[in-house]
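Our next item is subunit A:
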Amino acid sequence: MKIIGLIITVVTGALLIYAAADFPAWSDPASPASTYLSPHFIEKTMEETSVPNIVTAVLADYRGFDTMFETTVIFSAGVVCFFLLRISRREEEEPETRYYRHVLTGVTIQLKEGYKMPPSADFERIDAVWTPPDLIIKTGCRILIPFVQLFALYVIAHGHHSPGGGFQGGVILGASVILLAISHDLRTAVRRMSEKLIGILCAVGVFIYAGTGALCLLLKQNFLDYSALAGVLHVDPITARSHGILIVEIGVGIAVLATMIWIYNNISSAGRYRQGL
Partner candidate 1 sequence: MTDLISMVVAKYNYWIYITLMMIGLYAMIAKNNLVKKIVGMNIFQTAIILFYVSIGVKKGATIPILEHGHGPNAHHVVHAVDYINPLPHVLMLTAIVVGVATLGVALALAIRIYNNYNTLEEDEILAQVREK
Partner candidate 2 sequence: METITSIRPLLAVLVSLLIIPLVVVSSRSPNVRETWTFVAAVAKFLIVLSMLPAILRGTEIVYTVVQFMPGAAIKFRVDALGMLFALVSSSLWIITSAYSIGYMRGLKEHGQTRYFCFFAICLSATIGAAFSANLLTLYLFYEILSLATYPLVTHHQDLEARSSGRKYLLYVVGASIGLVLPAMLICYNLAGTLEFSKNGILAGTAASPSLLFILLFMFVFGFAKSAIMPMHSWLPAAMVAPTPVSALLHAVAVVKVGVFSIVRILTGVFGIQLLSSSHLGMAVCCVAAFTILVGSFIALSQDGLKRLLAFSTIAQLSYIVLGVALLSPKGMTGGMLHIAMHAFGKITLFFCAGAIFVATGKKNISEMIGIGRRMPVTMAAFFIASLSIIGMPPCGGFISKWYLALGTLQAHQIGFLVVLLFSSLLNACYFIPITYKAFFCRPEDAMFENKVQEAPVFCVVPLVITATISVILLFYPQPFLRLARMMVQSITGV
């Protein structure tokens, strides 16, 4: 296999190197890529969409359709991870043994064969491999998480003016919940964001995006033509584009947030949602 791999690699590399000889020089301002389409984007973005960040404008408006499917890709990755890994209760072979920890004293109780503890304030359910979370990490993260989340929302909201946008903000937002899961444990994170909520949020995020597009369709414009929203938002069509971009960025953010958490939950617990990383 190694030799085959080497041969394939060398052949492909040789082809690519051969072809690269005909490229325009690197960072050449006169290359076709820099002179054909991009000048239009650079020069017209502001007047057509009133968004200074050209990347955001192109991403969410000129090529908004790509981005919608990009979000869908993420969504489907989440669904696939869930579909592949999540072990439903029916599939579990035997009634599980449950462990409960007395919160104040740290005494652990083991209940066999699916018996449940009556709901009680003093006990929390834990898993067989439970380890007490580290105090420093826990406290440190507790303080940091709100700021991480705030920063994430800032990134989403300021996608027009600075780098960032729905996707990056969504990832950071998701990361903050993952951070919670890492610093405490998975159960805590799942309690705060239940699986059902995540599953629905995922879909809702993409739905905001696609639904905005479909709304444009209903307003007698082409799909994703945000200028159709002008009438709804009571602004001029160009500002409507800008707002449309913000709306879809929010959708992207929600979808990505939920999906990242979803994937993490499934991967780190191999679908059992008991004990994560």
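Keep in mind how these were chosen: all candidates are chains of the complex that A comes from, given by their letters.
Points to keep in mind about this one:
Assume contacts are C-beta pairs under 8 Å (C-beta built on N, C-alpha and C of every residue); 3 or more make two chains touch, one makes a residue touch a chain; residues count from 1.
Note that the structure is a prediction, hence the values are computed from the model and not measured.
Contact annotation for this complex: of the listed candidates 1 or 2, subunit A touches only 1. By the touch criterion stated above, subunit A contacts candidate 1 in their complex at residues 1-2, 4-6, 8-10, 12-13, 16-17, 20-21, 23, 25-29, 31, 33-34, 37-39, 41-43, 45-46, 51-55, 58-59, 63, 66-67, 70-71, 73-74, 76-78, 80-81, 84-85, 160-163, 167, 263, 266-267, 270.
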